[in-house]
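Excluded from the complex is one protein chain; the other protein chains are retained at their positions.
Chain naming follows the written order as A, B, C and D, and within any one chain the residues start at number 1.
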Amino acid sequence: MILARVVGTVVSSHKAPKIEGIRFLLLEKIDPVTLKGKNDFVVSMDSVGAGKGEIVFYVSGSSARYTNVTEGKPADSTIIAIVDMIEKDGALTYNKNN
Amino acid sequence: MILARVVGTVVSSHKAPKIEGIRFLLLEKIDPVTLKGKNDFVVSMDSVGAGKGEIVFYVSGSSARYTNVTEGKPADSTIIAIVDMIEKDGALTYNKNN
Amino acid sequence: MILARVVGTVVSSHKAPKIEGIRFLLLEKIDPVTLKGKNDFVVSMDSVGAGKGEIVFYVSGSSARYTNVTEGKPADSTIIAIVDMIEKDGALTYNKNN
Amino acid sequence: MILARVVGTVVSSHKAPKIEGIRFLLLEKIDPVTLKGKNDFVVSMDSVGAGKGEIVFYVSGSSARYTNVTEGKPADSTIIAIVDMIEKDGALTYNKNN
Partner (left out) sequence: MILARVVGTVVSSHKAPKIEGIRFLLLEKIDPVTLKGKNDFVVSMDSVGAGKGEIVFYVSGSSARYTNVTEGKPADSTIIAIVDMIEKDGALTYNKNN
């Protein structure tokens, strides 16, 4: 899974019927140490109610269909976790509540 | 899913029988902030009636088979949404009706 | 799907039993505008009788198994169309019969 | 599969129900010759009890669901082996017990 920050939303009124009602979030991949955005973006379906600015990780490929929200749907990227903490080499690089 | 602009068409008269009758669109991936093309192209099957110049997002991998148009077919890229708006950090970077 | 040119052949006498009798073509990915090779190569199974020098597109991932030739086989890249024309922004960048 | 070093942990209290109870490890991909980190990170589910600093390899894509820990779950990266030795051209580039 890949770490990313929720930076926006993508709106579509004309889309495949199976994906009606799903939220499409714009994610920017981040460096897990500096937390800086990599200027590399992906549109991801939201299965956990992620909000703007939050750090999340998403799952790619066929496993993007393995959530309650995306089962049987044409998804290749689904947010499956809102991140509380990232620890590297014993130190926290990210702590949501700080 | 990845944001891209419909920039052309690919025509093939000699192809796998399963993909007869499907439209193959040439997509150029875009930066979701500047909307500029990245000079990175993919041929995508169209499941939504996308037109030239429109910004869309497409799904890759096995999920490209999860639309009415592509079910059971050898697809690894299918357009599943025509984009109306892209919002980043509270501002619209793209508004189709403007 | 990705556009590429058939540039060669790969021969193997010792291989997985399931892929006996399949043609392995060497493809070079191309820029769809200039048609130049990108010096990026892939070995692809042929499901359409593609010939040397032809421009084709191939499908990757699990969908590479979704042709008559490759069903149930360990394929991750299969040629599914011989290209006649590539049109970009209203102009043909490639026309096989010209 | 790709070689990587376990460099940290990712903690999430709000996540897809299916992935409750799974450990999410932060991996840094390594060069198998120099063993140096490539500054390229992935969050991986742990199926083998890997520990900090260990060199492992992980499996990507749908096969990330093919372990006892991850079956049926939205996983696209799962650690499946703790590495004891890497041998290249007849010499060990890594020996865990040295």
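Basically, a residue touches a chain if its C-beta (ideal position, glycine included) is under 8 Å from a C-beta of that chain, and two chains touch if they have at least 3 such contacts.
Bear in mind that the values here come from a model prediction, so they are computed numbers and not experimental data.
Contact between chain D and the absent chain runs through residues 1-3, 31-33, 47-49, 57, 59-64, 66-68, 78, 80-89, 93. Residues of chain C that touch the chain left out of view are 7-19, 24, 26, 41-44, 60-62, 64-65, 72-77.
Please note the rule applied: only the chains that are shown with their structure count from here on.
Between chain A and chain C the centroid-to-centroid distance comes to 33 Å (mean Cα coordinates, whole Å).
Residue positions 62 of chain C each touch two or more of the other chains.
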